[in-house]
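I have a structure I would like to understand better, so I am pasting it below and will then ask my questions one at a time.
Complex shown without one protein chain; remaining protein chains in place.
In order of appearance the chains are A and B, and numbering begins at 1 in each one.
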Amino acid sequence: MTATALSAEGITRRGRRGETVLRVLRRPTAALAAIVVFLILAGAIAAPLIAPYPPSQFDYTHLFASPSWAHPFGTDELGRDLVTRVLYGGRTSLEMAALATLIAMVFGSIWGFAAAFKKGWIGEVLMRIADLTLGMPVILLGLVLVAAFGSSIFSLVVILGILFSPATARLARSALLSELESDYYLAATSVGASPWRIVFEQLLPNTMPVLLARGSIVAADAIFIEASLSFLGLGVQPPKASWGTLLHVGYADLYSSYWYPLFPGLIIVIAVLALNTLGDNLQRALDPSRR
Amino acid sequence: MHRFSSRLKVAAFGVAVAAVAAVSLGMASSDGVLGAANAKATQTVACTPNGTLRYGLAGGGVTSLDPSVGGLASRTVIMPLLFPALTALNPDGTVRPDLATKWKVSPDGKTWWFYLRRDVKYANGRPFTSADVVANILHDLDPKTGALVRTYINDVRSVRAITKYEVRFKTGSPRANLADALYLAKMADLSNMATLATSGNGTGPYKVAGYVPNQVLTLVPNPYYFGPKPCLKKISIISEPDTTSMVTAFTSNNLDMIWQFPVTAASTIQSDKNATIIVPKTVATAHVLLVDTTSAPFDNVLARQALSYAIDRNAMVKASFLGHAQASVANDPLSTTNPAYNKKLPAQTFNLAKAKQLFTQAGVKPGTSFTYWAQAGKRPEWITNGEILQQDLAKIGITLNIVQADPATWLARFDPHGKKYPGLIVASFLSLQPNPLLGLGSALNGCDCNWGNVPGTKYDQYNSLVLKALGQSDPVKLQASYDQLQVLFNQQAPYQVIAHQTNLSAAQKKVVGAWEDPSGNMHLESARLAH
Partner (left out) sequence: MAIYVLRRVVTSIGLLFLSSVLIFVVLRLIPGDPTITKLGGGMTAVDPRAFQALRHQLGLDRSLTHQYVHWIGGVLRGDFGQSYFSQFPVTTLIKERAGSTLELAAAALFIGLLLSVPAATIGAIWRNRYFDAVLSGFTAVGMSTPAFVNGLVLIVIFGVKLKLLPTQGYVSFQNHPLESLKTVILPAVTLAIAIAAPIMLILRSSLADVASAPYIRTAQGKGLLRYQVVLRHVLPNATIPALTMIGVIIGSLLGGSVIVEYVFARPGLGSLMVDAIYQRDYAVLQTLVLLAAGVFIISSLLIDLLYGVLDPRLRVRGQEA
């Protein structure tokens, strides 16, 4: 095959994937999930514009208020409106999830690709380490890492990113391996195409979609684990709040107000569900081995 | 998770100088026999052991049965049940004879004799004699043991068994009330050091029947106990992972008593017809803020005063404690309800302008940032306090970063005593002794605020005042000392008192005879189930 033919084939494959994505979105569950994700993102980004109250407005006369017209989700321990807190909390949660996903994707991909290329015992060891960390309960790893590095937003993001890289590494490695074993690749190398060309025109474009679809699931996990860490009291620090810390404080104050943890909890479930569904559908469409 | 109690006990300091003993007893300079006089104990009514009491704790169970070491407040409940001392605490903060029947002091206050009961046996049948007292006291006095009671009896120079049932103490300086300090020196069985932490062998009304560290401790009546038979067939000390599950267990009848539940559950428990909330007669426990007085900027007394003016105590009582606390009026370790409280102290009202002025004088310019250091997972009130302080300090240009750390990290940052922690404001809870002298003495070595190490502070003056008062038995002179000490504390502010609050505890209505002492500890020695 000539070099031109290589790129033509690559482009066609990419084009086909674009079509697949659109086709996926025509399925009702996927479309619904996409809409929910979009709404949540929009709400978080537009929080300063649509929040009914300033986020740091204390009101000592209305502590732990039940839902009312003035405060649809009620108020918290300092009288702050919970709708506002949930919106701003969403900003923090989603921001952290996005950054953690980015770190997990980049780091995990490099890890997985390295393991795929170095087929010898290095690759094996890298993968075994990944398997080992997968076997460790994430919560405990999280606890230890937070104890070591503190719970500033920066360290939490890095910690979450590290926690999710092993799974991504596995995926990256298997994606790359299937490319490396394809006739396409063997042909390209036998023809003598330059390695960089192969990487940029074949390997990366063909592994990216799978990884990106996975990203949605990682984001869901990030929100989930961040909520769990916050539940144990190790999340972001006040006055910033995330859905997880709202859930945590609400749970501690459960007897003052049943409503307090309900809404953050609900929105965590909805967000994680939507991201998982979306990612799941995308993965099934884009990853041929999962069909 | 957070399995580690944050309650920090200043119980060690001189402890026993119980208010009543010091103020009212004309113990004076004579060598009267005092022990019998203050025997207004809560004597247990003799009964046949009956029923099980399930007692719940949150955030830290029992990790060791060695009574002298370790400050986990959750263990205090088992002390009177397993390990009596020479004297025992009454609900009003006075002491009564326990293992000792009477005691006397020499005219110069430096020699004390304690006379022991002759019928005391350990739970394994071994007789208790003066040799055990000597062994325990020496063990507690040994700096390598790390016993908390040491701070209260470190002026004891010698302890000797005169006869099998008589012990003599000699102190370095005159001591008006040694008996009151000795209730903290629990008498363990030191004949087998290897099992000290695991056996729980003591002379108390109950003995250990089962023990899973950090989980459950089961106690049953001790057949060899010298006093009236205890009224419960079994006590289970159960640790819960967090306060919410503890309250849930209580309201769903899985627990009969709970200790230290959060204020946010107070209204639920108050409206529960089957539950009573237990409160002590007086409150000697306080929520405080600690700072390092040996490093900048809080080595400057003006900065400490500034901080006090920046604390909106009333807002904190309203928001964090939901009104279930008394705001400190003049930044005083003693609460306003304490008879020894100095009513002439200038109030420290919430005044941000004044705070800013004082901070600037101390060299703390707008743009400075401090860290508010709290424990994760426990005491949500501290976080709420922190957020209020954060907003208030922001108004005068100071940034407060709130950081919650897991308990071990939290403690290690400013403990042990002497560690520097510049720029940190630590949220904490001090359990002070009901005795005013002890409460005031907490500023010396009971607050991890390193006050003693800075020359030029009034520490030395404070310290010598306390030492003198320890030997003082004249109530009028004693009150004068208290007043002076409070004035000094108010001026120097070695730590900040936010509010006095008890440890909220609750029991099902069928539980009778349990009481909480002013330091916030629960006493189950006379507890029983009514029918």
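Rule of thumb we're sticking to: a contact is a pair of C-beta atoms (placed from the backbone, for glycine too) under 8 Å apart; a residue touches a chain by one contact, two chains touch by 3 or more.
Note that the coordinates shown come from a computational prediction; the quantities given were computed from them, not determined experimentally.
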| item | value |
| --- | --- |
| Chain not shown: contacting residue from B:S130, B:T251 or B:Q390 | B:T251 |
| Which of A:A34, A:A116 or A:V138 contacts the chain that the document leaves out | A:V138 |
| Option touching the unshown chain, where B:A394, B:A408, B:V512 or B:A530 are the choices | B:A408 |
| For chain B, the residues touching the chain missing from this view | 1-5, 8-13, 63-64, 69-73, 143-146, 148, 150-151, 197-198, 212-216, 238, 240-242, 245, 248-249, 251-254, 406-409, 411-413, 415-418, 428, 430, 445-448 |
| Residue numbers in chain A that touch the chain omitted from display | 29, 119, 121, 124-125, 128-129, 131-132, 134-140, 143-144, 147-148, 220, 224, 227-228, 231, 251, 265, 268-269, 272-273, 276-277, 280, 290-291 |
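The criterion applied here is as follows: only the chains that are shown with their structure count from here on.
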| item | value |
| --- | --- |
| Distance between chain centroids, defined by C-alpha means - chain A, chain B (Å) | 47 |
| Contacting residues of chain B [partner chain A, same complex] | 1-2, 242-244, 247, 262, 264-265, 267-268, 315, 318-320, 322, 376-378, 380, 383-384, 386-388, 390-391, 401-406, 408-409 |
| Partner chain B, residues of chain A touching it in the complex | 56, 58, 60, 63-64, 77-79, 143, 146-147, 150-151, 232-234, 237-239, 249, 251-256 |
